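Complex shown without one protein chain; remaining protein chains in place.
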Amino acid sequence: MLIGKAGEALSAICRADETTISVRGRDLCNDLMGRLSFTEFFLLHLLVREATEEQRFFLDAMLVGLAEHGMTPSVQAARMTLAAAPEALQGAVAAGVLGAGSVVLGAAENAGRLLARGVAEAAKGGGAAAAARRLAQELRDKKQPVPGFGHPLHKPEDPRAVRLLALADQRKAAGAHVAFLRALAPVVDEIWQRHLPVNINGAIAAIMLDLDFPLESLRGIPILARCAGLIGHLYEETQRPIGFLLAHHAEAAVGYDGE
Amino acid sequence: MLIGKAGEALSAICRADETTISVRGRDLCNDLMGRLSFTEFFLLHLLVREATEEQRFFLDAMLVGLAEHGMTPSVQAARMTLAAAPEALQGAVAAGVLGAGSVVLGAAENAGRLLARGVAEAAKGGGAAAAARRLAQELRDKKQPVPGFGHPLHKPEDPRAVRLLALADQRKAAGAHVAFLRALAPVVDEIWQRHLPVNINGAIAAIMLDLDFPLESLRGIPILARCAGLIGHLYEETQRPIGFLLAHHAEAAVGYDGE
Amino acid sequence: MLIGKAGEALSAICRADETTISVRGRDLCNDLMGRLSFTEFFLLHLLVREATEEQRFFLDAMLVGLAEHGMTPSVQAARMTLAAAPEALQGAVAAGVLGAGSVVLGAAENAGRLLARGVAEAAKGGGAAAAARRLAQELRDKKQPVPGFGHPLHKPEDPRAVRLLALADQRKAAGAHVAFLRALAPVVDEIWQRHLPVNINGAIAAIMLDLDFPLESLRGIPILARCAGLIGHLYEETQRPIGFLLAHHAEAAVGYDGE
Partner (left out) sequence: MLIGKAGEALSAICRADETTISVRGRDLCNDLMGRLSFTEFFLLHLLVREATEEQRFFLDAMLVGLAEHGMTPSVQAARMTLAAAPEALQGAVAAGVLGAGSVVLGAAENAGRLLARGVAEAAKGGGAAAAARRLAQELRDKKQPVPGFGHPLHKPEDPRAVRLLALADQRKAAGAHVAFLRALAPVVDEIWQRHLPVNINGAIAAIMLDLDFPLESLRGIPILARCAGLIGHLYEETQRPIGFLLAHHAEAAVGYDGE
């Protein structure tokens, strides 16, 4: 049974034989290992060509900014899973990765889509301010949140977004998408009638698009970052287990209101 | 219900409040973002202190060496999963991560355990050669494979292991564990009566232990590396889907021998 | 940090203490175990009240119909995962479950949504035929598929859908949603200009809604069914391993067209 379209199966990533492995046309062992950092390798793998210095710099800063945010739900899910199944570190990492979904870590792509549309509409005439107002009002009318804005903890600003945008200015990496994000911010506050900070996903989307990352490539970045943070937490879990204690305290907070 | 021991739940990784996030006692936004590479951050997160230059160099080389190895079973599982559930990139990554188990990518920790024991026994007297022979024979008698040796594709050597060990020599990072691995290699060939190459897991374990990585921290490294490779494959899957074609060709190769 | 709304955490499913477990207000050990079948228990757990005989009958028929469909992508992902990580059966099941997404097994809920809307619009006046035409044309105009119609293998009909609908007639369980599905079928053929069979998801959605299942409860049914099928395949994998062979044949079918 073939689901979907018939056709040739092709991939352009890797070739390996008994003595050689090549990735994106480069010799993995003799060229890439020892020359590229992991971040540079990831960019080469993803973007087909070697990264610019700015792409590398900002991806490192973003991965560092996203990797760790304390005892988040996905860290808890991972630590509980390792406590229950210590034979399978990969299972605990997977349980944590599964929490990188649309509500928590999936917003960068949606923010990117909004910014890309905004930049395109602004370019057609009318400018960024008018396009920002139109897009923000459209979301408000549909009672949808603005991707890239708001944070459950950080107030008045998300310090990671502030830092990334400052670095973008400092290194002259900010372009049309960062400019549109900044045009959008006061309009969002006005329409929502309260201050919604630009969050890390908004900053990431704007800077990545200004650095020529394809929109769809944004989805994977928070997952890679969190994977590193999860592994650190799971190593701590092997040394100082708290997975079952977390579950115990959470359970104690739940009331029963059934029959 | 509390499973396991009662006690205080403690963690030493991260603190976050409305305006600040600190990781391992350092300000995430103002100190780490923009200063540390992702690899350096991962090492700080895992090892509590900032990495040495050699730790950073070799972890980068290892992550690059492990991230990609073509159309592996875990890449196929991930691409099939994304084809079936394109709404959830995190699910496809998780499906791929779940294949980083004891047979395929989990051997670094087992290799490390063997090498650590070998070094300890050699130090007690008798030297590395005798300890190597004793350990290898013990595994052979139990009909167990030697962790860190052998590869289904690479012959006569695993080029990634060759490269890592050459880098370790070149940078004078090789110590007692690399020495024990090298004492073990000819003994393994002799006892198994054929050439089993040192594989990438064996080289990683030896070098990491020589660079003071805790044994249990080795388990997470291949998972992080593969996560990056999976994300690259899954981005290719969104652009040039082959997940269902892979399943179609595999299915066609299966015979039915039931009732 | 609290993501989302503050409030009391409440659940109405289960209470357990040292000597008793109650589920939906019933004594698990002394009342439910030995009295209810697994299907009946699942229905009580999900729907709060004990199932009617028709709900039980059709849920059994549907779970049986959905559990197994040969060497599907999700079965392959699961078998490859077990081959790579035999220490973690739960990981292999999870890898298979992750393929129960929107393309392959997630369509029952979408089909249910369409049918519920169709029944509601038909009831407002104009009848089922007109509503069916309007909805089908709307999907066609948006270039979207019709949930509950079409199958990559089964032609001219999906025999599982045929069987379920025959059982619904036979047992007089068919109501307004089955009637709407049947009004929709010829219209779909006409607008798509080829025969698209009602598939198992379409039949399930129609019958379940006629049996008063809440729409959102439909999403979990294929997952439970496939979980059983996966466990059977994974047991076969422990006895007669083919996971790596599947990956080998699929890999051989992939061409490389990179640099």
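By written order: A, B and C. Residues from 1 in each chain.
Here is the rule we go by: a contact is a pair of C-beta atoms (placed from the backbone, for glycine too) under 8 Å apart; a residue touches a chain by one contact, two chains touch by 3 or more.
If you're wondering where the values come from, they're calculated on a predicted model, not measured in any experiment.
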item	value
Among B:Leu46, B:Ala67, B:Ala85 or B:Leu135, the residue in touch with the chain that has been omitted	B:Ala85
Option touching the unshown chain, where C:Ala100, C:Leu115, C:Leu181 or C:Ile207 are the choices	C:Ala100
Touching residues (missing chain, whole complex) on subunit A	1, 16, 70-74, 76-77, 80-81, 83-88, 91-92, 94-95, 98-106, 242-247, 249-254
Absent-chain interface as seen on subunit C, which is shown	1-4, 6-7, 9-21, 23, 28-30, 32-34, 36-39, 41-42, 45-46, 57, 59-61, 63-65, 67-71, 83-84, 88-91, 93-95, 97-101, 105-106, 153-155, 157, 159-160, 162-164, 167, 214, 216-217, 219-220, 223-225, 227-229, 231-236, 238-242, 244-249, 251
Missing-partner contacts on subunit B, residue numbers	1-4, 8-15, 24-25, 70, 72-73, 85, 87-88, 90-91, 94, 103-104, 152-153, 253-259
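The rule is simple: only the chains that are shown with their structure count from here on.
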item	value
Contacts common to subunit A and subunit B (chain labels)	C
Chain centre separation (subunit A, subunit B; CA means) in Å	24
Subunit B-subunit C separation of Cα centroids, rounded to whole Å	37
Separation of subunit A from subunit C, taking each centre as the mean of its C-alpha atoms, in whole Å	31
Touching two or more other chains - residues of subunit B	1, 16, 70-71, 83-84, 88, 91, 94-95, 98-101, 105-106, 242, 244-247, 249, 251
